[in-house]
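This is the structure, below, for whatever I ask next.
For this depiction, one protein chain was excluded, whereas all remaining protein chains were kept in their positions.
The block that comes next holds chain A.
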Amino acid sequence: MCENKVYTVSIYTENNIGLLNRISAIFQRRHINIESINTSSSEIDHISKWTIVVELSEDRMKKIIGQIEKQVEVIKAYYHKEDEIIYQESCLFKIKSEFLFEERQIQNIIKDSNAKIVHVNREFFVLEKSGRTEDIELFHRELKAFGIMQFTRSGRIAVTKDEMKISEMLKVF
């Protein structure tokens, strides 16, 4: 058996109701936890692109891609290793405003990390940061000392270094 690794799955689908159920059931049946999932419009009109992060063996990954592609509304599914993609995640931190003004340290962290202040009021301020998983984790650790009132993080979004020729596949129809 090969060892578990992090894979990013890209799926191009028709934009139809019910597909989320079908796709997530493929992972659920095999007891595979979805680390993150994102679906949005893609570069092609009316076609959705899904980005799913999972951790499993390559052997199982391949089989799951087969099962995903088997769904009627799925146009194509791929899986990528970490070095085959450019990806980002985004997160929001809500922190008490007093820290922003009183803690020198926090100002430095914000400056060095390329985070953005997206909202400030008397009680709290909100920081937004995008980056790779490790960057966000590091940032999270640094801020933790100050007490985080709320933290939320988006699913991964990714583009591949190689081309994915979906438009051409669609022309064949």
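Basically, a residue touches a chain if its C-beta (ideal position, glycine included) is under 8 Å from a C-beta of that chain, and two chains touch if they have at least 3 such contacts; residues count from 1.
Note that contacts and distances are computed from a predicted model.
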UniProt names the one chain left off this complex as which of "Dipeptide transport system permease protein DppB", "Cytochrome (Ubi)quinol oxidase subunit III", "Acetolactate synthase" or "Substrate-binding domain-containing protein"?
-> "Acetolactate synthase"
Which of A:H31, A:H46, A:R104 or A:R122 touches the chain that is not shown?
-> A:H46
Which is it among A:K5, A:R29 or A:K144 that touches the chain not included here?
-> A:R29
Can you list, in ascending order, the chain A residues touching the missing chain?
-> 13-18, 21-22, 25, 29, 46, 62-63, 66-67, 69-70, 72-75, 170, 173
